[in-house]
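One structure is given here, and the rest of the page talks about it.
For this depiction, one protein chain was excluded, whereas all remaining protein chains were kept in their positions.
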Amino acid sequence: MAHHIFEPTHYHTTIGSHSPVLEVAAGDSVSTTTVDSRGGDASGALVTERGNPQTGPFLVKGAQPGDCLVVRLDQLHPNRRQGYTRGVIAPNVLEPGFVPQFDDLFDDDGEYIQWTVDTDAGTAHVAEPEGLLAGFTLPLEPMVGCFGVAPARGEAISTATSSMHGGNMDYRGFRQGVTVYFPVFVPGALFFLGDGHAVQGDGEIVGTGIEISFDVTFTLDLVKGKRISWPRAESDEYLMVAGNARPLDQAVQHATTEMVQWLQQDYALSARAAHVLLGQAVEYDLGNVFDPAYTMICKISKSVLARLA
Amino acid sequence: MAHHIFEPTHYHTTIGSHSPVLEVAAGDSVSTTTVDSRGGDASGALVTERGNPQTGPFLVKGAQPGDCLVVRLDQLHPNRRQGYTRGVIAPNVLEPGFVPQFDDLFDDDGEYIQWTVDTDAGTAHVAEPEGLLAGFTLPLEPMVGCFGVAPARGEAISTATSSMHGGNMDYRGFRQGVTVYFPVFVPGALFFLGDGHAVQGDGEIVGTGIEISFDVTFTLDLVKGKRISWPRAESDEYLMVAGNARPLDQAVQHATTEMVQWLQQDYALSARAAHVLLGQAVEYDLGNVFDPAYTMICKISKSVLARLA
Amino acid sequence: MAHHIFEPTHYHTTIGSHSPVLEVAAGDSVSTTTVDSRGGDASGALVTERGNPQTGPFLVKGAQPGDCLVVRLDQLHPNRRQGYTRGVIAPNVLEPGFVPQFDDLFDDDGEYIQWTVDTDAGTAHVAEPEGLLAGFTLPLEPMVGCFGVAPARGEAISTATSSMHGGNMDYRGFRQGVTVYFPVFVPGALFFLGDGHAVQGDGEIVGTGIEISFDVTFTLDLVKGKRISWPRAESDEYLMVAGNARPLDQAVQHATTEMVQWLQQDYALSARAAHVLLGQAVEYDLGNVFDPAYTMICKISKSVLARLA
Partner (left out) sequence: MAHHIFEPTHYHTTIGSHSPVLEVAAGDSVSTTTVDSRGGDASGALVTERGNPQTGPFLVKGAQPGDCLVVRLDQLHPNRRQGYTRGVIAPNVLEPGFVPQFDDLFDDDGEYIQWTVDTDAGTAHVAEPEGLLAGFTLPLEPMVGCFGVAPARGEAISTATSSMHGGNMDYRGFRQGVTVYFPVFVPGALFFLGDGHAVQGDGEIVGTGIEISFDVTFTLDLVKGKRISWPRAESDEYLMVAGNARPLDQAVQHATTEMVQWLQQDYALSARAAHVLLGQAVEYDLGNVFDPAYTMICKISKSVLARLA
């Protein structure tokens, strides 16, 4: 159970079978850093091209297609005070033809709202434009926007989007303490992560969270021979499945079907019990409704499962 | 502020400009009953045709198109012990081509799961098929599945679906204590309600909550001259907007646009402030992903709004 | 086989169980008129409220739920020279956020493009704004935008939209000479029609065809005991099915499933033969991508069917 310290020297804007930057054993943890969505590091310097550049990939020895990669998000820590968001809700999230009328000089296409991220206070507030939401703060909820594993067939998938391999799911529930499960498609699994958000609303409807660079620590492990189809996750309170697709209806289908199978396989529920239970106890979160693939989360409370005989 | 006791003698399976069963003044409350989705009353007797039969309509004196009808759900109380749900997740919520394999003799098309609803204990559990989810209970969260006002143009819209007038939104957040706002389309508003659920999961993915008859009390009021486009609601914790459409993407568009306008009009936010705030603080709930129109809820925490200067 | 001449005195903007204006026998034909989408008659006078006002309903004696209503469109004839269209592609048909930039003073929300419809020449051309598409003509292809039968359950459905009962399908293939089949939901069927277009592009992407009043003649007949689910149609060249829903994907599902069943029931194809044949020979038309429900047409060439043994 080694603990590796890794300092990245280059980044990737696709998730694919790129050369690993570090080989680790199942059970090892890694402490490293991620740059922000534009390639800015802890000092704010732009050190790589924009577009959710990823740290990694990390190769897990012994991982084979058909295994399940276990990623525990041990620590997600913004490592600077400057974050940024876009300042307008994306047009695909508003009524077709509804054009917002702003009374300021902010350039929606070229500018960002600047936020101060105060990790001591545990809050974020707008720094610029001056006067916007003056005196208002949001509690920090650091999360990882884009992470996942190399897909099959030699694909190299843009970090703008997501699919069965994970990717840019932009779900605010991927927080510190959560364990995420990915299907393994290639030997070594090849794990990437980046695109940290200090805060993000449901749906990432402005196209960003509060984008910022992170210090991260995660632990990588394997479940040999366990096939899953979509990213699964587990917090203290919930089992969660991410379905990634457009439209949201299809994301719901992916996530719900995977959850039914999870409950039948690992929680000894009959198909009937799984359907009846989910029918009255399932919950959904809207991950993102901005990226090329949208993300819906199907989840069930562990407290509900605990009450099963 | 009169309090009316109303005992229904007939029901409607469309929401339209039907003859009012009672005329009330703005500010009055009404105590009445609703039958279950199949037309069953407190005794279990089928007293009307199936399909979310509605109690009402209630005419509010003075209501005119362009006003806003205010409905406070004062009391939602299951009035019998027998509830029922469907026993299989709807095919449109699962992967196309995924056909669940059940190992029981339950008839998905013709039978219902029977639940015991214990309002003293505040729980529900499966009564039949025997042995299914044995020993398991869910806490009651009574909610109204279908309610709303007569639409414009003389339309009479099936209680299977929903739109700007409300209707079969099947959102678990429409609970006791919540205040709901509907646009008024016709003189008198003509308010209907029915389809009570003792419990319901997000999305109503089996096509039912725990369907049951209710004793209900609600208060009807008006905001004169206040135009809204989609049902809005308010609980102690949240402002909420319901968008009703297919696919879910479009429901998101309706709900989000209405929320932006609400914040600008009633919370003195500039367009920019509304966009930036929602971007990082908005939440969404999945009302239903089963009915002809799906329902997405866009909501914002009152605790967030309270922190605005 | 009587031939009725009917002169309408009022119109409906919902399709529902309204009082019949004329009772006819199966096999009878009717010659009547329809007003344009804004309620304008042959003289251009606005004689009723806007919104695809319908002529009818026509009651067919002996029609019962579970029968199939047969409507042959014998004659569709624009009866004046002035037509109109909207002048901008609807925002839901363009990229979210794409806002067209026009260099004229035309008011997209309040004005219409005026067309001259020359039934002698068989063409239409822009009359106003002057100079727009100067010298350009389109061949007339008169079609009926909105027609159908009263739905079940007492619904009265807006003539803005469509569903299993027909309605505002806005498919350019519903032309003179075509026979359309509707499911019968109520005794007498109750047939409505209106919303004639002198010309329309696929998809009705500006939200209108060239809107105009019509002289129409149609023949109504019945197939007793023949249940269908969605509007079917037949021209000299094609069998066609209309699926009406959002998104287009769902309209495709409705239309394709109905076509599979049609081929199996009436063309003696095995399920396998129907699937294999459609796989390589099916065609689709885009009816409308503007109305609340979109319309996709699934069709198969009669020349293909004629080659089956």
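Structure notes:
Which chain is which? They are A, B and C, in the order written, and residues in each are numbered from 1.
Here is the rule we go by: contacts are C-beta pairs under 8 Å (C-beta built on N, C-alpha and C of every residue); 3 or more make two chains touch, one makes a residue touch a chain.
This one's a predicted model, so the numbers in the text were calculated from it and none came from an experiment.
Residue C:G203 is the one among C:G39, C:G203, C:P231 or C:P292 that touches the chain missing from this view. Taking the complete complex into account, C:G87 is the one of C:G87, C:G166, C:G194 or C:P292 that touches the chain left out. The set of chain C residues touching the chain not shown comprises 85-89, 92-96, 98, 100-104, 106, 113, 124, 126, 129, 132-138, 199-203, 205-206, 208-210, 246-249, 252-254, 256-257, 260, 270-273, 275-286, 289, 294, 296, 304, 307-309. Residue-level contact of chain B with the missing chain is found at 90-92, 94, 96-97, 99, 247.
Although one chain is not drawn, its touching partners on chain A can still be listed: residues 13-14, 16, 51, 153-158, 245-247, 250.
In this section, only the chains that are shown with their structure count from here on.
Shown here, the protein chains touch in all possible pairs.
Both copies, chain A and chain B, contribute mostly matching positions to the interface they share, with over half of the numbers common to the two. Chain C has its Cα centroid 34 Å from the Cα centroid of chain B.
As a whole-number value, the distance joining the C-alpha centres of chain A and chain C reads 47 Å.
Chain centres here are Cα means. That of chain A falls 32 Å from that of chain B. The multi-chain contact residues of chain A, meaning those touching 2 or more other chains, are 92, 94, 96, 247.
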